[in-house]
Every structure is written in structure tokens, then in C-alpha cells.
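Apart from one protein chain that is not included, each protein chain of the complex appears where it belongs.
Lettered A and B in written order, each chain numbered from 1.
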Amino acid sequence: MQRLLSLIPVLIFAAVSTALGLSLSNDPRKLPSMLIDKPTPIFALASLEEGGSGLSSDDLKGRIVLLNVFASWCAGCRIEHPMLMALAENSGIPIYGVSWKDERASGARWLKANRSPYVRVGDDQSGRLGIDLGVTGVPETFVIDRTGRIRYRHAGPITDDVWQETFAPLLAELRTERP
Amino acid sequence: MEAEIGHFSLILALLTAVLQAAAPAVAMRRRDAALAGFVQQAALGQFAFVAIAFVCLTYAFVTSDFSVAVVAANSHTTKPLLYKVAGVWGNHEGSMLLWVLILSLFGAAVATSGSNLPDRLRTNALGVQGFVGLCFLAFIILTSNPFARLDPAPLDGNGLNPILQDPGLAIHPPFLYLGYVGFSMAFSFSVAALIEGKVDASWARWVRPWVLAAWCFLTIGITLGSAWAYYTLGWGGWWFWDPVENASFMPWLAGTALLHSALVVERRQALVSWTILLGILTFTLSLIGTFLVRSGVLTSVHAFAQDPARGVFILGMLVVLTGGALGLYALRMPALKYGAPFAPVSREGGLTLNNMLLSVAVATVFLGTFYPLIVDLIGNDKISVGPSYYHITFVPIMVLLLLVMAVGPVLKWKRDDFRAVLARLKGPAVASALGAIAVLLITFGRNAVAAAFMGLAAWLVAGSLAVLAHRLRLGSIALAASLRLARTTPRAFYGMVIAHAGMGLTVGGITGMSAWATEKIQMMRPGDVLQLSGFDLRFASIGDVAGPNYQAERGVFAVSRAGRPVAQLVSERRFYPVREQQTTAAGIRTNLISNLYVAIGEPNDSGGWAVRFYYHPLAPWIWLGTLTMAFGGLVSLSDRRLRVGAPQHSMRQAVLVPAE
Partner (left out) sequence: MKEHWMAAISRIASVIGVVLMLSAPGFAVTPDEVLQDTRLEVRARELSRTLRCLVCQNQSIDDSDAPLAHDLRVLLRERLTAGDTDAQAVGFMVARYGNFILLKPPVQADTLVLWFGPALLLMVAAIGFGRYVGRSAAAFSAETAPLKSDEQERLDVLLRARRST
């Protein structure tokens, strides 16, 4: 009995260290999105420019699209920008932009200075759409399918690796889905 | 130049550690006493080399040698000297160097601790300590070299995080490390006992000073961290159940259990298996804490730059050290059978209960700290465990413990009479009830829970005094006789009385702060007055000041009560240009019974500033209490018996009787 009891600590420790080891491959800051497989929240954002058409949730229906949340003050967005430009030209997937928690003028200026990869852009200065999307920082990108449901959320800049490993396979799969 | 010396010294330290770890094993096989003696030299040598490396790194920081990568990343020429030095351990690599410095310091201390320790125990313990040092030195040299260079050296560094530029926080890591690295010595002694296959009363006596020293330092270290958070973070928070705070609290809880458990081993040779297990687990918890902070597994304010590669190495160390120790425990422990039996109502019974409750408490904190990780691994859900979890689970266990805490010391060893015990506790019980009632009356019966907790605090303080009175037989013998008893009472006893009373003080402080703190937030313009809890806060002036490496907006406030001036408080909003960071320095007035706390915030467009004013009754007692506990520990440490060693049963001159 004593023999068995004295084995308990080492067994518990084995379990704990296994859990700790597994957790090393886990990023604690990654927050799973609550909106996966849910419809995009209904919204209507004004445009960044005077007299522009802005962005609404209706614009996102009908095709597979990417929704990219960005801000002019965000360094990660600056890093992501060339990738987005390349995607806009080559991937065939339309990208829509949301300027998050930024002055309208700053957002507009930023897009003018560094060409815009977006089909349309909405101004979310208040951050309300961000909250509805569960955004905690920028950049974040959402994959929205033909029915307007959010299928994936990526937090952080999209790099080549991220695109190849995560987005490309998902988009291929979505394309084969019957609407 | 000093970086090369430091680096080389570290490598020498590693080699010495290898020798220190290997020598005892070889010595035992060859039964070579000289080789055993070599272990002590190796321990001293290891310490010397690590110390040289540490001095070199400090020199690099003080002279702002930006060719050394960590100096460039964490220091700046305009930083005040104190923070240049504190920057040595304000980063991952430097703090690891501090880790091994203290590890080897304890080893060297044991090596030179005189003739009390039996040689075999000392040799084996130093061998284990050497092995631990070997692991950490390898870790440092391979993954976290503080002497890595930058070429070309930048003209200036990145500066130290302004949050860390504070005297309290400057010395917080050294004390913390002296604490939970110090528990490595208990680990080494425990494993040495398992290697030797022998645990007796003298083992417990020899281990006690090392555990006590580590425990005192850890208590002070945690106190410093908590007090620092209180006056820096701007809203009076002092404990957040943050994973890394828990990582220092768990070894403290386990260390407390170890301390008390060792008492039973010393006196009655009982609770041996628990004590050895605690000796191993306390340091294990320290290692797990190190893992937490440096591997990126949990997010925390304290975490250094996340690096999973380092995490793998530390985990490897954990598996080797703790896995090895616990494996040895599983093998050897069943053979070590002890236990002088005791009656349930006895000091041993009380200490066993104490052990049990503290162990459950550690397990609870562990569960709360690591559970989010497990949920993350299982599925897609992500939860967070905040303070309310600990309030519901940890606090009740602590309440039970605190109730027992006053009873334990008045119990006699081996067997005591239940009714006699109750009689001894009459005083504390009455004091406790009176305290609770008094609080209820003063607060118009509004907060029964707080009154109960104040009663608990009174129970602890009065309980400690009751133990003292009981020991000195106050009242039942002449005062002179009591005083004579007082002089011959060992210091460890006074240490216990002081420490337990300190705990009561802390409970009182926590209750006061939690139950009766008040606050007011208001936009104020110079000249405005804010009223709170009978105090008037007048916003006297606002101006800009320049510090050594910051620009600040300074608000001066005058506090008065019923027209009479009480204090002048100054609060600053500081901006550090190098790191582009902002901190708030709160203005605090304490009279050691309550705190007045002012923090100035952002200005608005109409010439006002956001001002927060707090009244924190009994808050100072939180830290006064824990410092008292540490002081009690130090008093215990100064007990002569710990230096002299276990009493040798005096060789009474045997009357030689011829064998018939």
C-alpha cells in the first residue's frame, strides 16, 4: 500500500509535465473567435472619404470574401500591406477593409499614401463593429463564405506561411461548397 | 573585456558544477573521504566563478557597455545608477544569472556551515545542489547567455521598462530569488536523505535553518512585490492572483508546510514521508514558476519575452530534477518507516492537520493557475480564472487553517487533554468574539463577514499571546519566575509567536482593505476640493517637472480633516521618452494604520484633470503583518540551537557494571 501511495506523486508529476509540454505549442494569447460558422453581424459603416459608399454587411454576401480590420497607426498592418496588395491582385478573393478605432482622415490618408487593396472600406472609428466581431487588436482578417457566414478569423498579419498553411486550403474547400 | 571574463567564468562554473555533482557518487563508490571533501571545495569554487560572472555583468551595466546585448536591450546612459544595477536582473538572461548565483551561494553556505552537518549528508546534498547548478548553468550558456555581444555596439540602449524603475521593484527579484531558489537546498537535502536511505530527527534539525532562511526571504520578496503593485499601478490593487504571483505564492505555501512538517520529524520522527515530499515539491513549484515566466505558456504581466525553446529546456530540467527526485522517492520512501505514535489531540495531530490544509491550499492555487492551460489543450474553449475563483475556493481553506493556527502551538506533544486545551484558548476566544462584536458595533452591523474576519485576526494575535503566556506560566507562578523562564526560552519560540501574530495582523489588514476601502473619481481643476470619508482633498497645483529620464506632470494635493491639515500628497504622470511609456506615481500618505491615496490622470479639454482619491483603512497592516512574519522567521533563525546542531544525547558517564 505504501508502495502504491508513494508512486502517486511521480505519476501526478508525469501528467503535469506532459500537459506543460503540450502547452508549449500553444499560443496563450490566441483567442478563439466566437463567430465561427455564425452569420456576419449586421452593420453599415460610413466611408472614409466624403461622399464614398462605405461598407455594409450586405456587401459581403454572395461570394467568398476576406474582411480585413486595420488601422493607420498599426505597424503590423504596415507589414501586412504588401501581402494584401498581392492577394488583391492575384488571389481572386475580394478584400474588404474596416478602419478600426482611427480618425477618418488618418485612415483615408493612409490608404491614399499606400494604395488600397480593398474593394470597399468602412469607417469603424468607434470600434463598435470591432466589438461585434470580437476584435481585440489589429490586424485581424475574417474569411466569409457565400452565405455571409464567418468561417475563420486570423489575428495578426497574414504572411506567406499563414496564407499557404491556413487560408489557401480553407478557401479551396469553401470554393467546393455548394452555396 | 569583462564580458569575456564573465563568459569564461560561467563555463568554469559549469565545469565545477559537473565535478561537484559527480564527486559524491564516485566518492561513495570508492569510499574515498578526500574526494568527498572535494565536494565542498567544488561548491565554493562554483560560487566564486558565478560571482565573478555576475560582477562582470553588473560592471557591463554600470559602465553602459552596449556591446553586450542584454545591456543594449535593457539599459540606457541616462538611467540612474540604482536602475542600471537593477537592470542586471530586470531581463531574462541576467535574472537567470542571479538564479544560479543564489543557487551556488546556498551551496557554498552549506559547504562552510561548520561541523554540525554529518559529512555524508553534506556531501550528498552538495552533490545534488551541484547537479541542479549544472542544469541551470547549461541552460544559461546554451540558451540564455547574458554575455552575448552586439557588433557593432549601438550608441545607446533601449532603456529599462519604466515600470521597473522603482526602488521597491529593484530589490524585489533578489529577495524573491533568495527565497525560492533557496528552497533548492531543502530539495537537495531531501534527495540526499533518500539517497542515503535515512531520515532522522537530526536531518530535520539541520535542514531547518535553510528552509527558514529561504522562507523569510520569500516572504519579504512577495511583500515587496505586493507593496510595489499597490503604489505603482494606480488604483490600490495589491494582489491579483496573476499566474506568476501564484508561482511565488505556491512555493511559499509549500515552504510553510515544509517548515512545520520538519518540526514533527525533528521531535517525533513522524510525518517523514510528507516532509521529504514537501522538500521536493517546494523547489519543484519554484521550477514550475520559472517555467511559467519564461516559456510563454501563460500570459502574465511578469512574463519575460516568450520563448518556447527556452520553455522546452526548462521543462527538460524539471523532468530530470523533479522526475528523478520523485522517482527516487517512490523507490526509497516505503523502506523508510517511522512514526512514534501520538494521540489525536496533540501537537503532532495539529501539525498534521496544518500540513493537510496547506497542501490542499497549494493544490487549489495550482489548479486555478494551470486550469486555463488544460482547457486550452482539451478543446476550443478558452476560460480565464480570476480572483473570484480563489475567493471561493482558497479563502475557506485558509480560514480553517487560521483557526487551527492558534490552537496548534498550545497543544502538548504526544498527548493533550481536550478540555485543558479549551481552557488555554479561553483568552483568544474571548478576544476574538469581542473583536468581532466591536467591529459590528462600529460599522452599525453592516458587514458581518468583515466582523467575522476581524474576529479571526484577533483570534490569531490573541492566540499567539496566549501561547506565550502559557509557556511562561504567567499568572500561575511568580512574575520573576516567569521572567526567568522567558530568558531561557529558545528564540525559535519567540519567532513562532511573532510570526503567528504577524499573520493575524495581515488578516486584519486584508479585511480592512477589502471591506472598508472607499474611493472617489472626479475631474478636478486646481483649487477644487473633493470629499471622501471625512477627508477633504484640495487640488493645490499642477506643473511640469523633469526627472532623470522622464518628463512628468505633477499634481500637488492637500488633505485635511475637519479643517486641520493632514498631509500633502504628490502624484505624477510620468512619460519616459526612450521607451515611449507612461506610468503613474501615486501619492500615498500612511500613518501605518490607514492609507490616503491619490492618483492623477489624464487632463480633459476644459482644464481639468481626472483625479482618483482613495481611503484604505488598515491597508498598511497587510505588509506590516507579512514583514512581521518574516521578522519572526529571522528571530527563529537566530536560535543558537540551529547553529549548534541537534543535541547530542549527553554522554552521561556510564557506570561500568561488570558483566556477570
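Everything that follows uses one rule, which is that a residue touches a chain if its C-beta (ideal position, glycine included) is under 8 Å from a C-beta of that chain, and two chains touch if they have at least 3 such contacts.
Model, not experiment: these values are computed from the prediction.
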Hey, which of B:A48, B:V421 or B:A610 is the one touching the hidden chain?
B:A610
Absent-chain contact - pick from A:A86, A:A105 or A:I131:
A:I131
Please identify which residue in B:A48, B:V360 or B:L532 touches the non-displayed chain.
B:V360
The one residue from B:R415, B:R525, B:R538 or B:R589 touching the chain left out of view is B:R415
Interface with the unshown chain - residue positions in subunit B:
69, 73, 148, 150, 163, 232-235, 237, 240-243, 270, 299-301, 303, 305-306, 339, 341-344, 348-349, 352-353, 356-357, 359-360, 363-364, 367-368, 371, 375, 378-379, 381-389, 393-394, 397, 414-415, 521-523, 573, 580-584, 599, 601-602, 604, 610, 612
Which subunit A residues would touch the chain omitted from the figure, given the whole complex?
29, 31-32, 34-35, 71, 73-76, 79, 101, 126-128, 131-134, 136-139, 155-157
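As a convention for this text, only the chains that are shown with their structure count from here on.
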Computed distance of Cα centres, subunit B from subunit A, in Å:
42
Per the touch rule, the subunit A residues reaching subunit B in their complex are 2-3, 6-7, 9-10, 13-14, 16-17, 19-29, 31-32
Under the stated contact criterion, what part of subunit B meets subunit A in this complex?
273, 277, 280-281, 284, 288, 291, 295-299, 308, 311-312, 315, 318-319, 322-323, 326-327, 329-330, 333-334, 337, 370, 372-374, 376-377, 380-382
